[in-house]
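Report on the structure given below.
Note that one protein chain of the assembly has been removed; the remaining protein chains are unaltered in position.
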Amino acid sequence: QDLTPVTFGTNWLPQAEHGGYYQALADGTYKECGLDVTIAPGGPQVNNRALLLAGKIQFHMGGNLLEVFNAANEGIPLKIVAAHFQKEPQVIMTHPGEGFDTWESLTEIPTLFIGEQGFQSYFQWMIDAYGFSVEQRKPYTFNPAPFLADKKSGQQGYVTSEPFAVEQEGGFVPTIFLIADYGFDTYATTVEVMSKFIDASPEAVQCFVDASALGWTKYLYGDPSAGNAMILKANPDMTQAQIDFSIEKMKEYGIVDSGEALEQGIGAMSAEHIQGFYDKMVAANVSPEGIDISKTFTLDFVNKGVGLDLKAELTK
Amino acid sequence: MSEDYSVAHIPREGARGLWSAPRRKALDRALRTILPILVISGLVYLWDWTVKANEIPPYILPSPGLVLKTLVDERALLLPSLATTLAVTLAALALAVIGGVFLAVVLTQSRVIEYSIFPIAVVVQVTPIVAVFPLINIYIDNHLAKILLCAWIIAFFPILSNTTLGLMSADRNLRDLYRLYGASRWQTLRHLLLPAALPYFLGGLRISGGLALVGAVVAEFVAGTSGFGSGLATRIIEAGYQLKIPRLFAALALISATGVAIYVILSIVSNRILGRWHESAMEGRR
Amino acid sequence: MSEDYSVAHIPREGARGLWSAPRRKALDRALRTILPILVISGLVYLWDWTVKANEIPPYILPSPGLVLKTLVDERALLLPSLATTLAVTLAALALAVIGGVFLAVVLTQSRVIEYSIFPIAVVVQVTPIVAVFPLINIYIDNHLAKILLCAWIIAFFPILSNTTLGLMSADRNLRDLYRLYGASRWQTLRHLLLPAALPYFLGGLRISGGLALVGAVVAEFVAGTSGFGSGLATRIIEAGYQLKIPRLFAALALISATGVAIYVILSIVSNRILGRWHESAMEGRR
Amino acid sequence: MVQSNGAVSRGGAAGTVPNGSTIVSLSGVGKKFESGTVALSDVDLCVARGEFLSLLGPSGCGKSTVLRLIAGLDRPTTGRIAWGGERRPRDIGFVFQEPTLMPWARVYDNVWLPLRLKGMSAREAEPRIVEALESVGLQDFHRAYPRELSGGMKMRVSIARALATDPTVLLMDEPFAALDEITRFKLNDDLLRLWKERGWTIIFVTHSVFESVYLSTRIAVMTSRPGRIAEEIAIDEPSPRSPNFRMSAHYADFARATSDALSRAMGGA
Partner (left out) sequence: MVQSNGAVSRGGAAGTVPNGSTIVSLSGVGKKFESGTVALSDVDLCVARGEFLSLLGPSGCGKSTVLRLIAGLDRPTTGRIAWGGERRPRDIGFVFQEPTLMPWARVYDNVWLPLRLKGMSAREAEPRIVEALESVGLQDFHRAYPRELSGGMKMRVSIARALATDPTVLLMDEPFAALDEITRFKLNDDLLRLWKERGWTIIFVTHSVFESVYLSTRIAVMTSRPGRIAEEIAIDEPSPRSPNFRMSAHYADFARATSDALSRAMGGA
């Protein structure tokens, strides 16, 4: 059987948040349906998306839905074919016991370390929806030391990563607010594909979506060691402890497997959900009005219940 | 080595009128402006042709026309950002000049100082801003100060290094003369070493001019908007995130144009200053 | 201006023995190594003291001892990264030398070429790598080539600029001599212009040495690991992200040490080459 | 007495060359520098093949400028320079007023330079380099750098460099000014010998009336700014000239006549 070579560009260095894909790659799930997948890791300044637009790679890991709204606004023929995180794993962390233990109290915190992308996206919504202010924000450069140094500050983070680092190195358990829980209900870790590729090779897309769903199922509920081995090899700074923490948090917060995914399989999406989020973002002046949302996604490849049997078997 | 001067081909003396000194000078001045414009136009044309011939979509590489249109259409957004970046650039360059020259002077006062401090300057030069920024962030509160510090770190070294080299290259006979006439340190510096170092300093300045701009952009990438307002780096990040690629290229074009403008201005200043005495600024030097 | 040479204070001739030329040379050589070590030790001590006195936690600023310990403990992780970064640095520096000198030579062949190409070189110098990398990424496939291109863009300009200045600063009487003796372009370049440009080129090289290192780090930030393996940039990003701040500082220390080592080596090479003829490299030049 | 020989002609005399064919002639040559200084105005001068012509004149009168124009290193503002053989010969030697050595090259390599530019290998050039260095007494310094030489030694390297090329036309700008009399006399004789043996044409700038008389077949005396040829004096003493010539009454007469011409050119005195 001839394998079709494709590349999946992620948006960060190899980590447990990419576990499902590495798992599928490691145990041959992609190969089974005919794909020879290469995973191209991202990084803080690495822009794999441009490669997707240029047709150099076939699949790209999107962050949240805002990105695809922007693409549609610019008339770029790109669609998401699956959403592997039902919830945005973005959190705000604070130091415990400093009086910033509720979401509402965060609007009073003097400093919030937020990265440039976060500032462009969810923080705009936080301003609109909850009255946060631009003055609170200081740039976050993927190093939590300034947050640790300032007890009266908060910082963004992935629920699966930064809190672990803070616990390990800062020696305390930070108070965590998952912004998804306060209404920022976007899907995350989407799979973006150019429309042309979808039209030309729907079977490759279907294979990627299905195999990824199976990969995630195995990674979360089965033995993730093959995927982890690959992650550890590709990223020598990664540790088993960090991975274990991430998997636990993904499960605890239902990042991958919750809501629609429980019924329709990992990667599930619905038009209503996307439309609802878009309307919210328009109201918050985060996204431009008048985007034809139907152009931003296709449901042709998801919601087929792939992996549900496997999950049932594994969690039996 | 202009043709009309080479020994191998001596033109008949009669042909001289055509290339008399003032005419050659005027032609030279004309070339200096026309040629870069021609070449840049050529490159822009090539770019346009590439985009058209390969049907490259604007979200990958917009055509120059589209970039220009964006530049004009979005001038209300882009020009204030340009002003901000320019302000940071000029401030950083000024600090690089002050800091670089001052350090060079201090370093060349004695070997002891030189050997002790130069390694530190090198450490500062090679330290990745991105990596140390969190520390800067913790210990410096003023946002503008942070930005300027970052830009300065990137820009100061060529001035320091070239000025030091220049201060050390002063003619040794002139040094002897100064020593003989009992010149003080300060007098030797002011009347001998600094003038002798000028050509080197100005060379360093032309390098640092571009680096100050790079520094202003990088500092904003790392530290966020500058306190003067959002600069071109913010526009580039935004545009990249929102996939407004023509705007991204418009911002890049502004940065390039600014860089060339800084270089040209510094070159002109340089030639004015060195005018009648240094080889590098003489007419007909080839 | 070393004390023992100034006209104002002429030591009794009898005291000379103590400072005879060979002894002064030996002392100088000793100072050259001991002083930087002393100063750096002093700074390290200050750093240590600051950390202890203010009880700064290691995740903000680790103590030098801890950094050293981390360096030793994690050498298996850090040294291969250092090797990678160093390989990219040296490769980029070599390309910067080749490209910078080549361009400088081409540019000084004729005003026409100079005026046409220099602006382009300036555009390349000031273009923010972060912003144009996606484009590079699209059109260049080889990963190592991408990385080297980024590092080269950062490192080449000082060599180009200084070498150009040097080529233009050759003594005009010597130029006349070459013209008179019918030297070809190539001969003039090889025997006159390049030697005359050497001090300037070497000055540019010392600036570019540091920038090549910066370039290697930035390129890895932008483009990911280099193809030689993960370099120190990746270590820094990951360490920062995971709050393994001692490791981050260990990586930074390696970068700083590399930068200083490159500078020192280039300075030594430089003094060797200019040794007996250029002011800047002469003994007792002050 | 010299004048009674009819050998002194007042004013420029382009076109009338004592004997032999013209190798180069300047007619109406003027030079104005960008700074506004008019260095030369209306210089007429005709040099015959095989001649030894000295230029004599006050400091700053334009002697070096004349040599540079003849060498093609500068162009006249007015007038023309015509070469007998239609175009400037390719093997002109020039000893500049300043030593003009490459500071990064050893003495040996500095002397090798013009030969090297003509494609001669170190091995081929060696006998000529050694000979030239010996004739200026610097054989022991071939490995020294210019910086390590005295003023006169630098100048001698520069002379050796020109001698080694065996040029058809040799321009010399005060080559011996920085040398002691004994070395100078020796080099005077060496130069006269080479000139005769090899058939060189030499144009020689000097400040020494005695030297010009001893060496030249003709002396052109120049006026002060703007420079012009005031008088020409033919020294019709046959060669080979020997040190005895210096002792002769003839020599003293030529010298007195030349001194007087120089005084007149500088506006009496």
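First chain written, first letter: the chains are A, B, C and D, and each begins at residue 1.
To be clear about the criterion, contacts are C-beta pairs under 8 Å (C-beta built on N, C-alpha and C of every residue); 3 or more make two chains touch, one makes a residue touch a chain.
The model shown is predicted, which means the values in this text are computed figures rather than measured ones.
A.B. asks: For the chain left off this view, which of D:M153, D:M172, D:L215 or D:A257 is in contact with it?
C.D. replies: Once the missing chain is taken into account, the touching residue is D:M153.
A.B. asks: If the missing chain were put back, which residues of chain D would it touch?
C.D. replies: Its contact residues with the unshown chain are 33, 35, 37, 56-60, 62-64, 97-98, 144-145, 148-153, 156, 173-174, 177-184, 207-209, 259, 262-263, 266, 269.
A.B. asks: Which chain B residues touch the hidden chain?
C.D. replies: These residues touch the chain not displayed: 171, 173-174, 176-184, 187, 191-192, 195-196, 198, 276-278.
Everything below uses one rule, namely that only the chains that are shown with their structure count from here on.
A.B. asks: Averaging only over C-alpha atoms, locate the centres of chain C and chain D and give their separation in whole Å.
C.D. replies: Chain C and chain D have C-alpha centres separated by 49 Å.
A.B. asks: Return the distance between the CA-based centres of chain A and chain D, expressed in whole Å.
C.D. replies: Going by mean C-alpha positions, chain A sits 86 Å from chain D.
A.B. asks: Would you give the residues of chain C that are in contact with at least 2 other chains, written as numbers and ranges?
C.D. replies: Touching at least two other chains: 60, 130, 134-135, 138, 171, 179-180, 182, 221, 240, 248, 278.
A.B. asks: By the touch rule stated above, which residues of chain D touch at least two different other chains?
C.D. replies: Within chain D, the residues that touch at least two other chains are 72, 90.
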